[in-house]
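All protein chains but one are shown in place.
Presenting chain A:
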Amino acid sequence: MQKRNYYIEIEDFLSDESFRTWVLTKVDEHGWEEWTLENQQRAKMVENARFLLLAMKVPNTTISSTDLNAALQSTWIKIEEKSNLNKSSANNLSAKYLNKFWLSAAAAILFFASVSVWFYHNQFMTKNAVVTYEELIEDTNEGLVEQTNNSNKPQIITLSDGSSVLLQPNSKLSYPKIFNGNERKVYLSGEGFFEISKNPEKPFIVYANEIITKVVGTSFRVKAYSDQPNVEVLVRTGKVRVSSNELIVDSKKVKEVILLPNEALRFFRSNSSFNKITNITEDKTLVSTVGNIEQLSFEFTDIPVEQIFKTIEQAYLVDIDFPKAKLKDCHLTTSLSDQPLSEKLKIICKSIGDDTSFEMNGNQIIITSEGCN
C-alpha cells in the first residue's frame, strides 16, 4: 500500500481499487482514513478524488436470473441457426463460379434497389413521417390473421396465449395464429383494450402507427386511428413501455417512456413527440372515452355468480349462457382485475367447482356446471 504515498494526480486515486472500495462501500481495509489525515495536501486531493468518484456513478442494473437464462437460451438458438446457415452455404461451394456471376448481378440489382429505397426514404422522411398499419403489416412475414370490427360495438378477440383484446368499432388487429419465437407481436389500427396473460419470457408488443408498446403482463388501452393526429396509450394495471417506432425517427432520438397504472401517453404524429399524462382524470379527452371495461371493478367479495357473469358480459360485450338454477346459491370472493377474459373464466369455473367448465365461441360463452361445492 506504500505506492499511494507517491500519488500526485486524482487519476492515481481513481484507478486504485482499494481507494474506490473505501469511498464507495466505506470498507477501509488499508487505513485510508488515517492516511488521509496525515497530511493536508493529501487530504485535499483525496477529497477531490472522492467527489469525482461520487459523481461518476454507473447505475447498477442487475439482470434477473430468469432474464439471464432466457438470454442464454436465445443465444443458443442463434448459434443453432447460424451453424445451419453456414452448413447450407458450404454445400453451395461447388457452384462457386456461378455464384460469382450471380453475386455481381445481385450487387447490381441491390444497388438499384438501394437507390430507389433511398429516394423513397428521402421522400418518406421529409414529407410523411407517419407509419400506417398497412406498412407495419407489409414489413412482417409471419402469416398473420386479421380481424376487423365493422360492427357498432366492441368485439372480443382471444389470442393463442390466452390474452384478450377488446377491439373497438372501425378497428383491426393482426396477430399470428400461434405466437412463435420469444416475442408476442400484434399490430393494431384503431382502438383496443388489451389484457395480457403474464409471461415474462415472452414480452407482448403492440405495434400501432408510430409507436411500440411493450409489456410482460398487464392491461392497457391503445388508440391509434390512422386518420387521427394522436396516438394514445393508457395503462390500467402493471407496467408498460412505450417507444416510437424507429421507422420514423433517428434511433438516437427515440426515447422510451415507462407508464404505470392510470398513466397515459399521447404521441403527436405531426412532430413525433411524446406527452406523458400522469393524472388521467385531468385530461378531458381521455376521461370521456373510457370504456365499460375500464370502469368496472373486478374485485368481488361474496358476490352471486350471476352478478359476476353480468359484469363480464358488460365489460367484454359477450353473452354468457349458464345454468341459472344450478348456480343460484353460489357466491364467490375473487379478484379478477389483472386477468384476460379467458383467465377470468378459468378462475371462476375453478372456484365454482371441479365439474364446471366454459367454452368460448366468438362473443358466445357457454358455462356448463353441476352447481357449486
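Simple rule for what comes next: a contact is a pair of C-beta atoms (placed from the backbone, for glycine too) under 8 Å apart; a residue touches a chain by one contact, two chains touch by 3 or more; residues count from 1.
In this text, contacts and distances are computed from a predicted model.
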Protein name (UniProt record) of the chain left out of view, among "NADH-quinone oxidoreductase subunit J", "Sulfate/thiosulfate import ATP-binding protein CysA", "Sarcosine oxidase subunit alpha family protein" or "RNA polymerase subunit sigma-24": "RNA polymerase subunit sigma-24"
Hidden partner chain, touching residue among A:23, A:165 or A:211: A:23
Missing-chain contacts mapped onto chain A: 10-11, 14-15, 17, 20-21, 23-27, 40, 43-44, 47-48, 51-63, 68, 71-72, 74-75, 78-79, 82-83, 86, 114, 117-118, 121, 243, 246, 250-252, 254-256
